[in-house]
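Structure first, then comments.
Here the complex is missing a single protein chain, while all its other protein chains stay put.
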Amino acid sequence: MPEHLSVTINDVPVCVARGTTVAAAMLLAEQPSRFSVGGEPRSALCGMGICFECRAMVNGVPHRRTCQIVCEPDMTVATNP
Amino acid sequence: MRRTDVLVIGAGPAGITAATAAAEHGRKVIVLDDNPAAGGQIWRGDTVETKDSSKHAEDAPRRKALERLRLSGAEVLPGRSVFSVDASGSLQAIRENTSGSQVEEFLFEKLILATGARERFLPFPGWTLPGVFGAGGLQALVRGGYRIAGKRVVVAGTGPLLLAVAAHLVEDGAYVSAVVEQASLAQLAPFAVSMWSNPGKLLQGAGYRAKLWKSAYRIGCWVVEASASPDGLRSVKLTDGTSTWTEHCDLLACGYHLVPNTEIASLLGCAFRGPFVQVDSDQRTSVPNVFCAGEPTGIAGLEAALVQGEIAGLACAGRDVASLQKRAAAERSFGERLEKAFALREELRAVPREDTLVCRCEDVRLGSLRGHTSWTDAKLQTRCGMGPCQGRICGPAVEHLLGWKPISVRQPLFPVPLQAFGSDAGQTEITESTEITEITERTELQEKR
Partner (left out) sequence: MKPFDILVVGAGIVGSAVARECALLGWRVGVIEGAVPAGGATAAGMGHVVVMDDSPAQLALTAFSRSLWQAESEKLPHSVEYESRGTLWVAADDEEMAEVHSKQATYTRAGVKAEVLNAGGLAKAEPNLRHGLAGALLVPGDGVVYPPAAAGFYLSEARRLGAELFLNRAVSASHGRVILNDGVTLSSERIVLAVGAECDLLPSMPIQKRKGHLIITDRYPGFLHHQLVELGYLKSAHTLIEDSVAFNIQPRQTGQLLIGSSRQYGNEDSAVDAEILRRMMDRAREYMPGLEKLSALRVWTGFRAATDDKLPLIGPAAELADDPSLWLAAGFEGLGITNAPGAARLLVDGMLDRKSEIDAKPFLPARLMEPARLAHA
């Protein structure tokens, strides 16, 4: 069985399998990674680090490409400001 | 700062075989990849450990290749985004982790570009709704731990990728209600017939089709609109040019084949043939000591990437590559047939409405783009292409819809923290990565269970 770990997404604790990317975790938690210039909720599109739709705030740093980041215990994730 | 004989950019199939070949013949090799683990797209591994890691057809050849790479002595450094390079032999990459980022500089004698390809996205009303992904995009996210068991998925667009993605999604527990391919039967038939001469590919295709026996496979059809309710994606409207119907779904995986990642080659001044990097039979580009293998030389699939990578690696090590040329030529002609089979139909240009977004980074609608005279003009006046993706998503869409070629690839190739330009960038020690070893160890453990 894979290990699980807990991250916080928009102040809500979420339990994910070890190895889950932050983008996948945000999708599982049904939280948008960012809001577009026009106010639309957006999530990962290309899954390979190119589209930048998966940008979110990770541990206080905005604009991080979450499809390229693997969840770590106690990570704080928030929809990109 | 690290020095190496051979620097390989991209740890997908081409990069893996290139690095292996060069390292097995005595060269010091470093491989850089911007994803968290090696494998690229088609060989993307699960970042989450699974009980059943042999469920995907590509897993065995992939594991063997990764093991051989590990044994060759080549060093793989994942999580590195190359943002700057110059032909004199130095390259800079940024490594981002949760605490910050570090600039790493690499000096190389020979450079092998195995940067692969990315999906082509064509806008349609509703393509920015949550629940809409690229085809390869959804697969990549599932590999990254997005669980979709029980979800109803429509896979659409064009290209051999669609069947592969659909088959994998079924293996991952999703219900793929339809696979919708825009190419017409007339376009696909010659390609299908030519597969008789490629039994391996035929079997692969048949294998995918077998997995998809529950799904409707519609040829000559395409997406015209995606719609959602407050709870999420609801349905997709499809057409065959005559009638239109609605398919209910939770997720839409839609991509229109592939475009090559040629930014580094462009920056280095490599000669191009159309959208692809021009190479000779040794995979050499027009720039001395720069090689290119795989999709950037022509979208031709896994086997082409594998043999081209091997040629490039051997050529870097000064080895003879004549024995591989026949295979390479066969795969190249497969690629040419691929291009013809999956060419985009005219009707796709009429799919987006004037209020459909084209540039997702800056929310620029199709209507705003019309009336400009060139990519640069449109970019300056509407901000299309000025976002962080630097036109990688909207560029191919704009080219298809309006005929303008996006230009001016500039450094940095990816957004980097400003400190990358300052004086103390690149001062950190680079430790050898163990990620590649971890993947192989994990799978070995699973086999034992």
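To keep things simple, chains are lettered A and B as they appear, and every chain counts its residues starting from 1.
Please note the rule applied: a contact is a pair of C-beta atoms (placed from the backbone, for glycine too) under 8 Å apart; a residue touches a chain by one contact, two chains touch by 3 or more.
Since this is a predicted model, take the numbers as computed values, not measurements.
Asker: Which of these touches the unseen chain: B:G89, B:P275 or B:P412?
Answerer: Checking each option in B:G89, B:P275 or B:P412, the one touching the absent chain turns out to be B:P412.
Asker: Would you write out the residues of chain A that touch the absent chain, in ascending order?
Answerer: These residues touch the chain not displayed: 37, 61-63.
Asker: Contacts of chain B with the missing chain: which residues?
Answerer: On the chain B side, contact with the omitted chain comes from 84, 100, 373-374, 376-377, 380-381, 386-388, 390, 410-412, 415-423.
As a working rule, only the chains that are shown with their structure count from here on.
Asker: Please tell me the distance, in whole Å, between the geometric centres of chain A and chain B computed from their C-alpha atoms.
Answerer: Distance between chain centres: 21 Å.
Asker: Within the complex, which stretch of chain B touches chain A?
Answerer: 34-36, 41, 46-51, 79, 81, 96, 98-100, 118-119, 121, 128, 130, 132-134, 136-147, 232, 357, 360-363, 387-389, 392-393, 415
Asker: Applying the document's contact rule, which stretches of chain A touch chain B when the two form their complex?
Answerer: 1-3, 16-21, 23-25, 27-28, 30, 32, 36-38, 40-53, 55, 58-59, 61, 63-65, 67-70, 72, 75
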